[in-house]
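This is the structure I want to talk about, given as structure tokens.
Excluded from the complex is one protein chain; the other protein chains are retained at their positions.
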Amino acid sequence: MKRFSLSETPFDTATLRAQLLDDRVGGYASFEGWVRNHNENRAVGGLRYEAYVALAEAEGQRILDEAMDRFAIVDAHCVHRIGDLAIGELAVWVGVSAAHRDAAFAACRYIIDEVKARVPIWKHEQYADGDAGWLHPDSR
Amino acid sequence: MKRFSLSETPFDTATLRAQLLDDRVGGYASFEGWVRNHNENRAVGGLRYEAYVALAEAEGQRILDEAMDRFAIVDAHCVHRIGDLAIGELAVWVGVSAAHRDAAFAACRYIIDEVKARVPIWKHEQYADGDAGWLHPDSR
Amino acid sequence: MALITVLYFASLRDAAGVASETVEAGGDLRALYEALRARHGFALPQDRLRVAVDGEFARWDDAVRSGSEIAFIPPVSGG
Partner (left out) sequence: MALITVLYFASLRDAAGVASETVEAGGDLRALYEALRARHGFALPQDRLRVAVDGEFARWDDAVRSGSEIAFIPPVSGG
């Protein structure tokens, strides 16, 4: 089952959420990452996400599979935008359903942390002062 | 600002979520509690939530105020259903927006834990076998 | 003696058979609960409850005040 997706267009989280729910679900945790208007005190005008698509999809799926194995959850899904995004647009969404909230929270946190650390997606920020650049943070 | 509400009718989380977002928001964490079809191995047919409304609203607001004070978040809101709910209906929703995900997750978890522990709302479960009863779990 | 209104919720209301009642009482809130528990047969001991007066949480050794609205809060189960 495909649980990690890249999307070149804005996507609807309500539809994605509905697909995770069934009668066994007591708790649903989600996380959304949005494009901020600043990053480390620099004013950001917009950004672009680029992915190594084949490997990003494989590694994302691996992370979601790990979450399904490690936590007592019912279902999980993550979608990451690629391409050009404006301030205030949704960049990444994680949704996790479970019988109980402990597992839902833990799996949701695991997925976003691992996606940010491992999936080959890169952020290119355009700053308000005209400067721009790729973000290559220190690896963990 | 009113950040905790009781609702006698189903409510729309997409609208509530939108109210929490602005250009400063980089992370949004949410939690939803749904009516499960079982509780401690008993099949549940439906349930009712009753509140001591005046005190529930005051204590809920206090919890949200605490979360705004304790965590580096932009905004937060919690809505709890009261009245009759069917299996699969949304019982409680928490949404938290922040610049960074650590604070969003921590505040979201704090709010749902404190609401469940402190707000005078009681669950009356109707079981598939015809039995029914109020849930009065051991206090922490 | 003070004339007060008592509110019952959840299993306490089921046991009392009413959502509220007006009673004459003296002493503190702990003594009030014990008297009402004896009258209505409440299963929950006082140390598993909280108590509120006029919509705010109160202390069990607060004195009963005439005209106040007193609520006994069984263990909550929202969420």
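Read from first to last, the chains carry the letters A, B and C; within each, the first residue is number 1.
Following the convention adopted for this analysis, a contact is a pair of C-beta atoms (placed from the backbone, for glycine too) under 8 Å apart; a residue touches a chain by one contact, two chains touch by 3 or more.
Remember, it's a predicted structure, so these values are computed and weren't measured experimentally.
Undergrad: Specify the shown partners of the omitted chain in the complete complex.
TA: Across the whole assembly, the hidden chain touches A.
Undergrad: Quick one: which of A:24, A:38, A:100 or A:118 touches the chain that's been left out?
TA: A:118
Undergrad: Go through subunit A and note every residue touching the omitted chain.
TA: So the residues of subunit A touching the missing chain come out as 33, 49-52, 54-55, 58-59, 80, 91-92, 112, 115-124, 133-139.
One rule holds in what follows: only the chains that are shown with their structure count from here on.
Undergrad: So which chain ends up in the middle if you average the CA atoms?
TA: Per-chain C-alpha centroids compared to the overall one single out B.
Undergrad: Using mean CA coordinates as chain centres, what's the subunit B-subunit C distance in Å?
TA: So the centre of subunit B lies 26 Å away from the centre of subunit C.
Undergrad: Counting only residues that touch at least two other chains, what does the list for subunit B look like?
TA: 33, 112
Undergrad: Residues of subunit C touching 2+ other chains?
TA: In subunit C, no residue touches at least two other chains, as defined above.
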